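Below: one structure in structure tokens.
Here the complex is missing one protein chain, while the rest keep their positions.
The block that comes next holds subunit A.
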Amino acid sequence: MTRPMSGPTVELESDKCVASGQCVVAAMQVFDQDDDGIAILLDERPAPALLDDVREAVAVCPAAAIRLVER
């Protein structure tokens, strides 16, 4: 899978994160958790094939900490 030069960008506000882990379950290739369980972004510009998973993560995040900015 090649990494797109443009396309939607994922934004994560980690200070809002409550460590539910939902984003990791929804999109394992895009999100992980740090040593305290707080979400970290692995890939700001995910390949198109991953975007549905990212949208699911946005929908299930209980803290509204994730956004997918379509450009």
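Observations on the model:
Keep in mind that, in the parts below, a contact is a pair of C-beta atoms (placed from the backbone, for glycine too) under 8 Å apart; a residue touches a chain by one contact, two chains touch by 3 or more; residues count from 1.
Keep in mind that, in the parts below, contacts and distances are computed from a predicted model.
Candidate names were "Acetate CoA/acetoacetate CoA-transferase alpha subunit", "Cytochrome P450", "ABC transporter permease subunit" or "Stage V sporulation protein AE", and the UniProt protein name of the unshown chain is "Cytochrome P450". Residue in contact with the omitted chain (choice from A:I38, A:L51 or A:L68): A:I38. Against the chain not displayed here, subunit A makes contact via residues 18-22, 24-26, 32-33, 35-38, 56, 59-60, 62-64.
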